[in-house]
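Omission of a single protein chain aside, the complex is shown with its protein chains in their original locations.
Order as written gives the chain letters A, B and C; numbering starts at 1 within each chain.
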Amino acid sequence: MRDSITIVLSGEAGQGLQTVEEFLVETLTQEAYVFSSKEVMSRVRGGNNSVEIRISDHPIQALRYTIDYLFLFNDHAFDRLSPRIKKDTVIYGEAPFLKSVPTKFKTKEVAFLDLAKQAGNRLYENTAMFGYIAGMIDASSDNAKALITKRFTKRGEDIVSGNIKAFDLGYALGLVDADRPKALKPLKFTPKRVMTGNDVLTLGAIAGGVNYVAAYPMSPGTSLMTMLEEKSRDVDILVEQAEDEIAALNMVIGAWYAGARALTTTSGGGFALMTEAVSLAGITESPAVVHVAQRPGPATGLPTRTEQADLNLVLYAGHGEFPRMILAPGRLEDGIEVMSRAFYMADKYQIPVFVLSDQYWLESMSQVEHLEFNPKYLESFVVKTERDYKRYAFDQSGISPRGIPGYGLGYVKVDSDEHDEEGMITESFTMRVDMHEKRLHKFELMKEDILEPLISGATEKEKLLLSWGSTYGVIEEALVTNPKWGYTHVHFTQVYPLPTSVEKLIRGAKSITVIENNATGQFANLIQMTYGIKVSRRILKYNGEPYHIDELVTILEEKQ
Amino acid sequence: MRDSITIVLSGEAGQGLQTVEEFLVETLTQEAYVFSSKEVMSRVRGGNNSVEIRISDHPIQALRYTIDYLFLFNDHAFDRLSPRIKKDTVIYGEAPFLKSVPTKFKTKEVAFLDLAKQAGNRLYENTAMFGYIAGMIDASSDNAKALITKRFTKRGEDIVSGNIKAFDLGYALGLVDADRPKALKPLKFTPKRVMTGNDVLTLGAIAGGVNYVAAYPMSPGTSLMTMLEEKSRDVDILVEQAEDEIAALNMVIGAWYAGARALTTTSGGGFALMTEAVSLAGITESPAVVHVAQRPGPATGLPTRTEQADLNLVLYAGHGEFPRMILAPGRLEDGIEVMSRAFYMADKYQIPVFVLSDQYWLESMSQVEHLEFNPKYLESFVVKTERDYKRYAFDQSGISPRGIPGYGLGYVKVDSDEHDEEGMITESFTMRVDMHEKRLHKFELMKEDILEPLISGATEKEKLLLSWGSTYGVIEEALVTNPKWGYTHVHFTQVYPLPTSVEKLIRGAKSITVIENNATGQFANLIQMTYGIKVSRRILKYNGEPYHIDELVTILEEKQ
Amino acid sequence: MTKFEFNHDIDIAWCPGCGNFPLRNILIKALQELELDPTQVVFSSGIGQAAKMPQYVDASYFNGLHGRGMAVASAISAVNPKLTVIAEGGDGDMYGEGGNHLIHNIRRNPHLIHIVHNNMVYGLTKGQASPTSPIGLITPIQLDGVYNQPINPMALALAMGATFVGRGFSGDQEKTKELIKAAILHNGYAIVDIFHPCVTYNKVNTFAWYKSHTFWLDETYIKTDKLAAMKLALDEEKLACGILFQVEGKSYPQRHPFYKGDLTPLYLRKRDPKVIEKLINPTK
Partner (left out) sequence: MTKFEFNHDIDIAWCPGCGNFPLRNILIKALQELELDPTQVVFSSGIGQAAKMPQYVDASYFNGLHGRGMAVASAISAVNPKLTVIAEGGDGDMYGEGGNHLIHNIRRNPHLIHIVHNNMVYGLTKGQASPTSPIGLITPIQLDGVYNQPINPMALALAMGATFVGRGFSGDQEKTKELIKAAILHNGYAIVDIFHPCVTYNKVNTFAWYKSHTFWLDETYIKTDKLAAMKLALDEEKLACGILFQVEGKSYPQRHPFYKGDLTPLYLRKRDPKVIEKLINPTK
């Protein structure tokens, strides 16, 4: 575990926790390593939400369970967090908010509201707190003030100067806090951008050429749609709110058919409704890009929390048999590659491609330096049709060239029944076998386009630790700080089909540990199924939270 | 392969092939072993359908590819069947129907229409053909005539006597057919009942206490609904045609909630639409019985043919993680056990139970002597509620007693969100873990209720042949006649969860062959995943047909 | 009267000032005034802020999937016609995701009450357009304003042949309570669409907006004339509240050949093993 400090803000939905988070992270990203994430309840106002901001002098990509500094926003903000308090945690808040804190804990009363009023308006309270924290950790007040100015300029000069005053008042107090951490900032640091998974996926979709989105709102999948709607002012994207998820994927398939690069986004429950259409994409050989943002199920489950329990659903969605691809971003920057690549692969192989993320990965804020995109992924595989065009021609390449209606002299006949080369319904046994094998043969073709796993850690490769998706960061951090364990970390960004390149590695390993954020070990099962071996150990978590770095280190340390 | 003869009737939808099939099979079942099945196109009239009736002096449970006697009903009835003709096959028909048959094949003109007219009406044509075939194979004409009388009595005496006359005319000709087979009838034979899979499942559902059905028509799943509607005159069954499959499963879950024993029936595409509700059953701990009648996909695929390619779909349907059970009848009589047991297990464990059949199994006609049902399966696990009733109480038994609204003094609060014991929404991490583990723990409890596999063949158990569902009959027949191969056949009627009882057997085997009616080996994958071993060989078929006995014997013989 | 109320504090997940609060009061009062036995009342709802209502009324409930509350309700009432079944949810839940169950259950005329909290927006998912959102409403996904024709639930219900079509407004508590009571007393399907402000996400259709755009039908109104009701329903300037339409019709348990006048719930009908034996082995 890296040297770091963990600050947690706790309050109600609507109390502005997120604003403080954004201010802090944006300020700090210019001078330190920072990572933040939030926990929210499934309600619009009230309840108890919290934000964790972790700061370090080394790169970090994970949350910590144990809290160093806790800021309470109201009188019922403490309870839920008490297991995360240790004896030197400092708990801040207005006097009444601290009442519920057991006396054994260290509290510190700060009258943020008074500071705000002093600055001219009780509404500046959060800014005063921001100032306090910035002071405590010695953040650049210039950077902070620039941000405040930028944020409030539209609201007028008074608001700007009021907020700055509140910030200064807080900052001054924070600077002299006796419990403030010793410097945690790296000596040399290139300022970085801070982004969420949602930001990166949005850009990835644009880099993949998305120009049509049909989706039905469902957390945490909705943000991608919302952000693409925002971006539709800069690039051509037609965004349509579908009447339900069934419509959404059928519309996406219809849109590809007519020449668009289309995307839908949803969560497990919404995706469950799409499964018939996934099969439609399978037999019609239609491209489709589907973003499935996981949250804990079954059914409505814990709608605002995180989990990795929809891998099976995505793997096997749809009746009958047909090829598909599943990509799951691990590192933040993978979001661009994964999402843009999804469009390319969908178009190239005429298959549904799934991007599997989760609430935690999407909503965490993390740092990047420079982002890359591959313009190749914009390439369109659509052909102009000739008069005698046959949509399902048996082509040497193994893939029938895909025309679209209205572009060329041919007709584009697409059928959900088994069909002949022209796209007409057939019940011929031999045609069935030929078409079915043509479709399934794409699994072979796709082998040349596999996104290889990220391999790190011990070079011996005897003690493997396998992972996929959002657990990447926390596992990396745990292993980088504990090379003594001797794990080789193999992280799969392409979750399906699994690469054959690592088959030898996996079959030859002495032990295989799989870490997942679910209760049954779905990826471990996929490994067993694919390679016909037994996984030695499954580390699983399924309470709705992501893994915390300290928790994971303890789990791994215990059984070494 | 057993000594048998294969008679095929080929014609259009609507030409009455099925009537001849039923007559023949019903007559023969009193004096010989018989098995029949049909192949129909996805249309209401026209096209080319066929019926195969296989007769033997030993028990049989499979089709044969090679045809001995082919009867054509029209001039375009031959073509599709030509690969199944060998040099001593005899092809019968009116002169014009035989024109399309290549001269190298042996044809025999029979003027069935003339016989019918002689008997008084051209409509008796099929009866004349029935008579001819009955004569050829020396079936009891008394039995046949009794059937004819029974069938036509309602339509008046003239129709009865006309049909009998047509039968006699055909019978007389058949008796003197020079190519008629040598006697194939067993010397001693107890008359048997002939039934289809649909018949048996219908009775099984009734024996399981079904009293509510909500379903949306989809072949081949519709028949079960239709037959239960017919039976609703004898027993209390409320049948409702749902507006779509989503409604169907939600209604079934609602019906169980209110105290019914409810069933839905569909095929893969319709089931795909139910997957969100499967997850609902998971978290609400609602019983549900879902019959999924497989047909070849993806999507609309080959709607009237057969396949076993929806195992994965049923295994992994629904987002999130929760227990389920999958049963698939192999032997005809298993339909009663499997379907009635499904209700019991659903009620006992408060889980969705899937009965996985396929077009071939459902529509084939086969023989049974006496059927058994287990009255235990009618047992209801519903409790009368007390005032302080909590639907999701943590009970010693591991299963929260299930009350229903209106029965008792308590309220029954059921939630698709994660919930507490009372059924109220919760976001407590610990409650989540407790509830999730309570649900998943049922996998452990269910171990005491596993339907054990049928094991037959070699006692050495080194060379395993694994199967599930409708392939049972054809594999058994192949192995019984070829003990030299040394296979031990392990047939799984309970497909999920897989029994631990055979783990040692499977892990210790020298070779494992899995036979399935699909293209990717879904059950073989489940075996690999469950036991962490590699399957040695997959025998797969996916053209829309079931396995034929001669075909399977050849495949198995080749690689011995 | 305390029936349907909890005897302990409950944590309600709605925003302060939300129209769902008065609606809850109205609903509980209606149930109390009709002196219903809470053990014989069942709610069925989907997902949304509105759909949380059953959590806050002490009776049985099935809180299922988004959009499917009506399907579940329909089966509950089919299987036990003696229960008072209330399907409740939001405009997105019931008219959007659940649209197909809406139209086909009107056709069934199930014996249940259908209450739709119409705030003209998706509340729980943070403010996207719902099927009733007015043209021009700016939302996170309709940045240039809603452009689809909003659904007209009253006209739709009438066109589908509903036998009870009513509309209320959470701001008019007394009248809306009476409306709900009438719906509960109706034989067969009764839809009650209830306007209520979402103070967080809908800044157009506010309390004041509803107040000024609605009026209540008075005693002179003849509620059995479908065309007249349709005319009222189609008027989108002045939105009529009250019972727009009500006629007698056979409800599901009266229509379906299963019940034949004997409304014994399914769970009380036991299957006789002897009958099964006869069906399974008929020749014996």
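The criterion applied here is as follows: a contact is a pair of C-beta atoms (placed from the backbone, for glycine too) under 8 Å apart; a residue touches a chain by one contact, two chains touch by 3 or more.
Bear in mind that the values here come from a model prediction, so they are computed numbers and not experimental data.
**Student:** Would you indicate which residue among A:Leu147, A:Ile206 or A:Leu466 is in contact with the undisplayed chain?
**Tutor:** Touches the omitted chain: A:Ile206.
**Student:** For the full complex, which residue in A:Val412, A:Leu465, A:Ile527 or A:Leu556 touches the chain that was left out?
**Tutor:** Final answer for the missing-chain contact: A:Val412.
**Student:** Out of C:Ile12, C:Met230 or C:Val247, point to the residue that touches the absent chain in the complete complex.
**Tutor:** C:Met230
**Student:** Have a look at A:Ala247, A:Ala342 or A:Ala524 and name the one touching the chain we're not showing.
**Tutor:** A:Ala247
**Student:** Using the document's contact rule, name the residues of chain B that touch the chain not shown here.
**Tutor:** 14, 41-47, 216-219, 222, 225-226, 229-230, 232-233, 239, 241, 243-244, 269, 299-300
**Student:** Just the residue numbers, please: which parts of chain A touch the chain that's not shown?
**Tutor:** 193, 203, 206-207, 209, 211-212, 214, 231-232, 234-240, 242-244, 246-247, 250-255, 257-262, 276-277, 280, 284, 336, 370-371, 373, 375, 378, 380, 382, 404-417, 423-425
**Student:** List the chain C residues touching the unshown chain?
**Tutor:** Per the touch rule, chain C residues meeting the hidden chain are 96-97, 99-100, 103-104, 106-109, 131, 143-144, 147-152, 155-156, 158-161, 226-227, 230-231, 233-234, 255-257.
Simple rule for what comes next: only the chains that are shown with their structure count from here on.
**Student:** Could you tell me which chain lies farthest from chain C when each chain's centre is the average position of its Cα atoms?
**Tutor:** B
**Student:** Using mean C-alpha positions as chain centres, tell me how far chain A is from chain C in Å, no decimals.
**Tutor:** 37
**Student:** What is the distance, in whole Å, between the centres of chain B and chain C, each centre taken as the mean of its C-alpha atoms?
**Tutor:** The separation of the two C-alpha centroids amounts to 41 Å.
**Student:** What is the distance, in whole Å, between the centres of chain A and chain B, each centre taken as the mean of its C-alpha atoms?
**Tutor:** Result: the chain centres lie 44 Å from each other.
**Student:** Quick check on chain B: which residues sit in contact with 2+ other chains?
**Tutor:** 246, 276, 280, 284, 415-417, 425
**Student:** Can you tell me which residues of chain C touch two or more of the remaining chains?
**Tutor:** Touching at least two other chains: 13, 47, 64-65.
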